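Removed from the display is one protein chain of the complex; every other protein chain stays in position.
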Amino acid sequence: MKKPEVYDWDIRVRYSETDQMGVTYYANYFVWFEVARTEYFRSKGVDYTEIEKRKIFLAVVDAQCKYLAPTRYDDLLTVRTWIGRLGKTSMTFGYEIIEKKSQKRIAQGNSSHVFVNEKIEPVRIPEEVTRSFS
Amino acid sequence: MKKPEVYDWDIRVRYSETDQMGVTYYANYFVWFEVARTEYFRSKGVDYTEIEKRKIFLAVVDAQCKYLAPTRYDDLLTVRTWIGRLGKTSMTFGYEIIEKKSQKRIAQGNSSHVFVNEKIEPVRIPEEVTRSFS
Amino acid sequence: MKKPEVYDWDIRVRYSETDQMGVTYYANYFVWFEVARTEYFRSKGVDYTEIEKRKIFLAVVDAQCKYLAPTRYDDLLTVRTWIGRLGKTSMTFGYEIIEKKSQKRIAQGNSSHVFVNEKIEPVRIPEEVTRSFS
Partner (left out) sequence: MKKPEVYDWDIRVRYSETDQMGVTYYANYFVWFEVARTEYFRSKGVDYTEIEKRKIFLAVVDAQCKYLAPTRYDDLLTVRTWIGRLGKTSMTFGYEIIEKKSQKRIAQGNSSHVFVNEKIEPVRIPEEVTRSFS
């Protein structure tokens, strides 16, 4: 089996993303996943803003994260992203978060998405997405 | 001078709203101001969602908060809201945040807004707003 | 098999929680899960703030959400929470989110947690938690 292409994007933990436990609040990992998805698209020449202008949106239907080790304010992290599956109207992403200095894996996750129109009805994946990620 | 009508809405500090200093992260006070504005509108029979359906939006042009004392996770707060000024296309709000148990004032703020259309151009204040708040 | 006890807590979608798709941004469901956990604890007489004062924290190790239908600004939602499993150092929660007016189920989720000390090392579940939820 061919290993999937991965895309690495660095993110620094913001003060606003910490909580009183002194670590990153767990919901923010999903924000980082989304930032990494955007940058992965950009790296392949796919302009997600352009897709939304045609009233096509990438709605999430499932998202999961496993937290292996805490992250803290100002930590520099690599969010590694790859395409799990590319269907007719849907696609899935896999993620790994690695603490840059120690190269320790601190989280892994995945998300499933469906392309939808303004009425949140499924539509075919935009052609430029299929072309860029197949 | 007539004292303005005030509207009180209670908010409990969420874990996600704290930071590693062990207190509420400062940007969240502006989120609370916005929740209180919504609820003040609702209390006067003004449905802000209905206004937005007509493609009229309440854009913010200025916002300020003075932090008098920290708040912490699970604190129960009263956000007091009032109208400062009601113009032809704009309106201002004043706010006070009071810690419920101690009745200590912990923040005060204000925000200025302009009603705009989808192109972010100023429009007249919706009639139901003028009627309800004058 | 005995059906687990459930706890219902109502949450209204904040403007800050929406995104430009016009629906709630997906990471915020995890914030709501956490608010519901806090309120479930409170309803059983367990003061989570008190637990943290003893330097015991409920760290998340896994979290998942399935999004069945979008939610929008100002929607009133019921977050239903229950204990999935109560171990020696860990516990899991299940969640359902129901749109109050339509009684439509709009999301389901779960999270796994470990009680840890300040060094993020596992510790025994606090006695008041075991007592209240067994």
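Worth a mention:
A, B and C label the chains in the order they appear, each numbered from 1.
Basically, a residue touches a chain if its C-beta (ideal position, glycine included) is under 8 Å from a C-beta of that chain, and two chains touch if they have at least 3 such contacts.
Computed from a prediction, not measured in an experiment: that's the story for all the values here.
Within the complete assembly, residues 20-21, 23, 26-28, 30-31, 34, 52, 57, 59-67, 69-70, 120 of chain B touch the chain that is not shown.
Contact residues of chain A toward the unshown chain are 14-16, 31, 34-35, 38, 48-49, 52, 72-74.
Mapped onto chain C, the interface with the missing chain covers residues 15-16, 18-23, 25, 27, 72-73.
One rule holds for everything that comes next: only the chains that are shown with their structure count from here on.
In this assembly, the chain whose C-alpha centre lies farthest from chain C is B. The largest tally of C-beta contacts between two chains is found for A-C.
Work out the mean CA point of chain A and of chain B, and you get 33 Å between them. The centroid of the Cα atoms in chain A and the matching centroid in chain C are 23 Å apart. Under the contact definition stated at the top, the residues of chain B that touch 2 or more other chains are 15-16, 73.
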